[in-house]
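So that we are looking at the same thing, I have put the structure below in structure tokens.
A single protein chain has been removed from this complex, and every other one stays in its place.
Which chain is which? They are A and B, in the order written, and residues in each are numbered from 1.
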Amino acid sequence: MRRNHKLGIGLVMLGAIHVAVLFAGFFAPYGFATQNRELPFAPPTRIHFVDAAGKWHARPFVYALGADPANPEGYVTDRSVTCPVHFWVEGAPYKIAGVFASRRHLFGVEEPGRIFVMGTDAYGRDQFSRFLFGGQLSLLAGLLAAGLSVALGMVIGGVSGFYGGWIDEILMRGGELFLALPWLYLLFAVRAALPLHASQAQIFLLIVGVVGLIGWARPARLIRGVVLSAKERNWVVAARGFGASDMYLLRRHVLPEAYGVILTQGTLLIPQYILAEVTLTFLGLGVGEPMPSWGSLLSSLQQYYVLASYWWMFLPALLLVPIFLAFYLAADAVQEHLKSVTL
Amino acid sequence: MKATDSYILRIEGLAKTYVQLRRFTRERYKVRAFENVNLSIPRGGTLAIVGESGAGKSSLARCLAMLEKPDEGEIRYEGSNIVRASRKDRFSLHRDIQYVFQEAMTAVNPRFNAVEVITEPLLLQRMGTKAEQRARALELMRQVGLSPDDAEKPALEFSGGQRQRLATARALAVQPKVLILDEALSNLDLPNQELILRILDDLQRRHALTYVHISHDLRAVSQFADEVAVMREGKIVEHKRTADLFAHPEHAYTRELLEAMPSVESILLQRSA
Partner (left out) sequence: MKYLVRRLIHAALLMIGVSFFSFALLQWAPGDFFDELRLNPQISKQTIEGLRVQYGLDQPLPERYGRWLRSVAKGDFGFSVAYGSPVGPIIGVRARNTLVLTGTAILAAWLFAIPMGMWAAIGRNGWADRICGVATSTMLTIPDLLLFLCLLLLAVRTGWFPAGGMMSPSAESSGFWAKAKDLAGHTFLPAFGLAVATLPILVRHVRAAMIDVLESPFMRAARGHGISRSRLLFRYALPVAANPLISLFGFSVATMLSASLLAEVVMSWPGLGPLLIEATLSRDISMVVPVVLLSAIFLVIGNLLSDLLLFATDPRIRVE
């Protein structure tokens, strides 16, 4: 059945992405701040199985890079030393979710080799490692912000739809105000009003808060619609006739009708909000160095020479496509599933 | 010692108007649902209120059940005016006066299972422990002819007739003294109708319940009602004991209704023609 396939594929992809990002320390050969000043803008390392002498190795290996005397911005491969790739190695220490310490990495290479799966940036930092760590920030920001928007939308839409009257008018007009501004402009306006220099954690919370808070209007409107029709149902009138309080009605009868909408809205918002965080950081208003975010990985592309010469800096942007695809597949599947069980 | 009133409900001068505000023009669109309604409902008996759609019967019924508020008049239940009742009083009054809807499919929340549906009023009225509530629910299910094995089934999986029985069981759960059935049987097929009527009849005899049936079907009502009140365009035009109404109808409208009722013989005649 095509429907189940969509959901399955989407969920599997999402699961894989989240696992990779959560265990970034394990999957990444290097830390996100580890610099290799002598190797700025190094291209992605090539994996070899056959060495310069024509011998075949069972274990893949890489060659170290050295400065090219002829070209100050290029590199030559030093084919004299083979640096085998090892798996399950001990490397730089890291913490999973800030709690579990470990030194295990999925793979690494012997000195003096370096394995840059996605090349390096201006400071010689491994882009692949930074991509994984950056995912922690961007994904978490998107998730939290979407949760915030939906929660806010639920409260406001619920109150608005249930009580009606002037509360409804005021809240919906307020929502219109939020919808009247192009959201990216609104985002910047609010960001501008907030301090530029704060601790990283504070800036992160700020971004989550701002992105989440400006997006409540659309979910609120949809939830309000559901609440409006749900509260007129005969079983709600009956429950009122048994002496039910408003809170009871909302909790037991009205809001459960909105769960479908809430879920679809949430899953649609997550990728949008991830993109919002990426855009903010890309333009310089996100969490600062050295903590990476997918946006900061891409910000160097604003310079022509980077864009033109170092193609691997593009990779994080390309990787965003399958990630968003996974979210949209899952969201689509959720929507279809809910349509089929609507009473 | 005050003698017990033979009438459990006395309605005096009741009136209700629905006002619809048209947006952006300041006109108000008024609909007079009913006016100047005076009724006395005998204790332990069955009153039927008949009339065509739009006559105001449902609005009257909802006011009786305290689901809506009338604009004028009084409803005296056991002597006290329930229209003016405080929140606290209304809470316990809901235990005494219950209401069953016409629409079976929307009468109960399809997401709730049978036990949840029936125990909801018990929960809200805080009657009994969880175990007692569940026991009562199962007992009621049996009384309305539903199998206790279906206790955990969601209401979604019940047919229209079964849901109506669930709704009736729910209304009976709090042991009301007055049951208002708003065209509750109209959407059921005959076997289901008869089943519910039998159950109600049995309960009425055992517990001296008072019923108010709202219906548009004069003939059906004649089977079980003690008294009949005819409503037309928001006013009660005639109110008599059933036999008297059928034998000596006074109002022209009543006579119209009686004449419009096809007798069994005439139906058979038409069919064979």
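Just so it is clear, contacts are C-beta pairs under 8 Å (C-beta built on N, C-alpha and C of every residue); 3 or more make two chains touch, one makes a residue touch a chain.
Here the structure is a predicted model, which is why all the values come from computation and not from measurement.
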Problem set entry | Displayed chains contacting the withheld chain | A
For this session: Based on the whole complex, identify which of A:Ala151, A:Leu325 or A:Leu338 touches the chain you can't see.
Result: A:Leu325
For this session: Check the options A:Ala53, A:Ala70, A:Ala97 or A:Ala308 and report the residue that touches the missing chain.
Result: A:Ala308
Exercise. From the list A:Ala92, A:Leu106 or A:Leu194, which touches the chain that is not on show?
Worked result: A:Leu194
Problem set entry | Interface with the unshown chain - residue positions in chain A | 173, 176-177, 179-186, 188-197, 275, 278-279, 282-285, 298, 301-302, 304, 307-308, 314, 317-318, 320-321, 324-325, 328
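Here is the rule we go by: only the chains that are shown with their structure count from here on.
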Problem set entry | Inter-centroid spacing, chain B versus chain A (mean Cα positions, whole Å) | 57
Exercise. Which part of chain A faces chain B closely enough to touch in the complex?
Worked result: 233-235, 237-244, 248, 253, 256, 343
Seminar exercise, completed: In the complex, chain B touches chain A at residues 65-67, 90-91, 94, 98-99, 101, 103, 106-112, 120-121, 124-125, 156, 167, 170, 174
